[in-house]
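For this depiction, one protein chain was excluded, whereas all remaining protein chains were kept in their positions.
Note that the chains take the letters A, B and C in the order they are written out, and that residue 1 is the start of every chain.
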Amino acid sequence: MPIGHYLFLSLALFLIGAIGVITRRNVLIVLMSIELILNAVNINLVAFSRYFGDVAGQVFALFIIAAAAAEAAVGLGIIIAFLRNRETVLADEMDLLKW
Amino acid sequence: MLDSVIFYFFAGIAIVSAVLMITRRNAIHSAIFLITTLLATAGIFLQLRAEFLFISQIILFVGGIMVLFIFVIILVRLDVPLPQVRWRTQKWIALLVTLAVGMEAGVVLWFARKIPGQGLIFPNPAPADKLHPNTEELARSLFGSYLLPFEIASVLLLVAMVGAVVMAKKRIDA
Amino acid sequence: MTFPGYFLSHLWLIPLFPLISAAAMFFFGRRLSKEAVNLFCVGSVFLSFLHALGAVLKLFALPASQRVYQQILFPWVTPGAMPTATGMVNFVADCGYLLDPLSCVMVIVVTFVGFLIHVYSIGYMAHEGGYYRFFGYLNLFMFSMLTLVLANNLLLLFVGWEGVGLCSYLLIGFYFLKKSAADAGKKAFIVNRIGDAGFLLGLLLVAATFGTVRFTSQGLPDPAAFSGILQTLANMVAQHQVAYGASVFTAIALLLFVGAAGNSAQIPFYVWLPDAMEGPIPVSALIHGATMVVAGVYMVARMSAIYQLAPVAMDVVAVVGAATALFAATLAVVQTDIKKVLAYSTISQLGYMFLALGVGAFAAGVFHLMTHAFFKALLFLGAGSVIHSLSGEQDIRKMGGLRYTIPATSVPFLFATLAIAGVPGLSGFFSKNEILGHIFNRHQMMDRYLVLWVVGIFTAGLTAFYMFRLLFETFYGMSRVSIALEGHIHESPKTMTVPLMILAFFSIVSGWLALPILWGEESPFERFLEPSLRGVEVDTGEIAFGRHTLLAEYSLMAASVALVAVGWWLAYKLYLDSPKLHTKLAESWPRLHNLLIHKYYVDEIYDALFVNRIKDLSTALGFFDSKVVDGLGVDGAGWLVRRFSRISIWWDKWVIDAVVNLLGRFPKFLSMPMRMFQTGVFSTYAVFILIGLAVLLGYYGHHVQIFVRTLH
Partner (left out) sequence: MSPMLHSILAFVQAWWVELLCALLIVLVVPLIAVYIALVERKFMADVQARPDSTRVGPHSLLQQIPDALKLLFKEDLIPANADQFIFWFAPVLSMTAALTSMGAVAFGPWFQVARDINLGLLFAVGVSALRPLGIILGGWASNNHYPIIGALRSTAQLISYETTAGFALVSGFLLAGTLNVRAIVEIQRTDQAWFVFLAPVGFFIYLIASIVETNREPFDLPETKSELVAGSIAEYGGFRWLLYFLAEYANRIVVASVGTTLFLGGWLRPFPNVRWLIWLDAAPTLLLAAVGAYCVFRAGKQPAREQSLFMWAVALACFVVAAIFALAAPFGHLPFELMHNGLYGAFWLLLKVSAYIYIFTWLRFTLPRFRFDQLMRLGWHILIPLALINVVDVGIALALSSEFGLNRWLSMVITTVATLGAAMLLLHWNDKYADAASAGLLADSSVVEGTHAG
């Protein structure tokens, strides 16, 4: 079966994730959406690696998983710290970083 | 044929539960649907004969990251549905833009498929029984040509761990 | 040249071990436990002792003609071409090590005695503060001393020289909270520096004369390439560029001797040594008894080639030595502080050595150096053990009868006393007789040496007297220990007594190296040292006498033994038989007694002559500095600056800042619309990212097409 299907799938997942990032207010769900996006990328990589018979793609998928783990740990840490200081996890209330 | 059946099966699960994931109000539900998405993705990896990635997807993403998420959600009582009002405008903009991106990418891929002659020009995947054992392959290139990135990734994880501890640790003085 | 073997080729390790452990002490000694400190420091010294022993044995194995091993690690000071008496030469002072018979003796003595004293210090310093500091200094000293001894050129020797000076300063002032100790340290340091000035000048003169400071070029792969003082000297003499007794040699020899006198506490520089007794006993034993103070002797012996060509300088050395020997001996007679007595005896023994050097008996001097190292170290350590067991009491009038309570200390002390007094059969006897014999030889040539001989032999008697006095006062007779201390007199721990015994053994046997003299042969020790002291054959114009006959030898010995016996008898009479007698004696000659008690008022004279003058000068300078320099110059400048700054403040405020603010406001005003985008909410930024992505895709879409098409 042509690789296009995989690409379309990952595109769809990516877009869904992007929508989640943009529209949700709950930071945790935003983080999850980011995980979803990373996952979509992984699908791409693995598909290509399969179709080129080159394992490098899977290696990078592994790295992406590692990065995702790091991102989750740090992100959740930030959220907990934020919650402790500002009592909120709403994305649009985290707006200190502006002019 | 069987491959494609499996693929469509998993892809359907993935997309549906992804949509559900971003539409649930309750964070825990979103987490569960994300988990199903990830599992479905893992299935697709398996269908792509990337066994090791499949297992590490399950161990790390599902068994590690998502458990962490749920843990945090329960710990800080985020399992109550949060108000989802305000800034509709941005939401509409967002949807619009996203759809635009999707359209464009879709068009690109589609026309790439529709080149006169044949479809996407790719070497067809090697038959499954001809493949080398995936884990060994991965290990070889991971510790061979990608050793430095591997080390860097490990350092990244270490740093992330320390950072998470530092940030989430309860200040004794405060 | 055959492969030297491990020990010789790793000669540089010998000084390195103490240096490493010293560094360890200074960097993280504070955190180490006492056991660790012991392990590090004593272990390192022991290692270097082993290596030294190995190297020396290796050297013994070689035939006498080639018993020189020299090793140049790297060229160290390379100022390039330099005008010298021998023309332009490419001056190089390299970092290299030289092992020849002379340095063999020194290195063995230093490492062995040093090791024993380290062991001793474990027990002695056990209850002191700054344990690791003490051992660190001690190891640093070992490093410097070994560098001094093993250096293959005068400059490196000078480095070691200054190093030992520094360590002596640090260790004398070890109890730096005690003012007297700090002062003593400073005194020693300053006096030494005065001497070192002379040394430095001599060094420069050597460099300027010979164009090299390397002692010799023997033992090097190709001696031709490396010029050594000895060879250059030989050439100069051979080409009649200089004659016997040339003034330049005299100058060099005298200047170097100034340095030697400073370091080895000869008149007029001896004043620092008695005060140096403020330091802990092991320090006195190691630095001010056995090793450092003899560095001067070693240096003079090392430069013997030059001295042999400078008769005037030789006489100066001899006279100064003799004077110091007698002088210090007389002072030692009346001292009541056990350490002070030993200090003065050290000075007088050093005088002895210089006397030997001065009459050209270099080997005898070095021989006495070695024996003296053993028994003087033993004496100091024994004294330390006594003080330790009397918990700090140093006044011999408050001692007595200690041999019953602390036998393990008193027996070695007894042997040391016998040795230094020159009782037949012990080491001191042989070495002193060597010296006296050589002087006597010279006297056969020139009568004026008779004086020196008389002084020497009289000093021997005096030595016997005050040493026996010390012995009797301390260990024999009635106990005069104060009641408070009487209760807990305790024998010192094993770590202190065992080194005493070892040293006692060596202070007995080390003299037997010269035993064959008794049946008229020359001593094997001198034969061993001869290659490195040979110097340059030159016509001195003197008639060379052979060694005096065996009969004369025996009669000389008899004379000295008789004097020793007299000294012993006097001491016995005055201090043991009828203790009242010596006080009576003192009262009967109050003048003389006071003179001796006040050390001939030398310190007072020095104060009056130099110290106070310098103080006055510095007060004057201080006045000038505070009033003129600070008052007018600095304060005036400050006042002006204040005035001017007022103006510049105004300018800065109302002109410069105004412009700056204007420049700041302008972009702020311009950037108004841009700031609208910065909502601070990340999802907005995500939207922007997506928009950008959309634009890019829309524009590059067809490129992506091509990309996809030509992927394979």
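Here is the rule we use: a contact is a pair of C-beta atoms (placed from the backbone, for glycine too) under 8 Å apart; a residue touches a chain by one contact, two chains touch by 3 or more.
These figures come from a predicted structure and were not determined experimentally.
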Partners of the unshown chain among those that are drawn: B
Candidate in contact with the missing chain, chosen from B:64, B:106 or B:163: B:64
Candidate in contact with the missing chain, chosen from B:19, B:32, B:95 or B:157: B:32
Those residues of chain B which, in the complete complex, touch the missing chain: 1-2, 5, 26, 28-29, 32, 35, 46, 51-52, 54-56, 58-59, 62-64, 66-67, 70-71, 74-77, 79, 133-136, 170, 172
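Throughout what follows, only the chains that are shown with their structure count from here on.
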Length of the line joining the C-alpha centres of chain A and chain B, rounded to whole Å: 7
Interchain centroid distance [CA atoms averaged], chain A/chain C, Å: 73
Distance between the centres, which are taken as Cα means, of chain C and chain B, whole angstrom: 75
Multi-partner residues of chain C (at least 2 other chains): 683, 686-687, 690
Residues within chain A bordering two or more other chains: 18, 22-23, 92
Residue numbers on chain C that touch chain B, as the complex places them: 683-684, 686-687, 690-691, 693-694, 697-698, 701, 704-705, 708-712
Chain C-facing residues of chain A, complex: 18, 21-23, 30, 91-92, 94-99
Interfacial residue positions of chain A with respect to chain B in the complex: 1-9, 11-13, 15-20, 22-26, 28-29, 31-33, 35-36, 39, 42-43, 46-47, 49-53, 55-56, 58-59, 61-63, 65-74, 76-81, 83, 89-90, 92
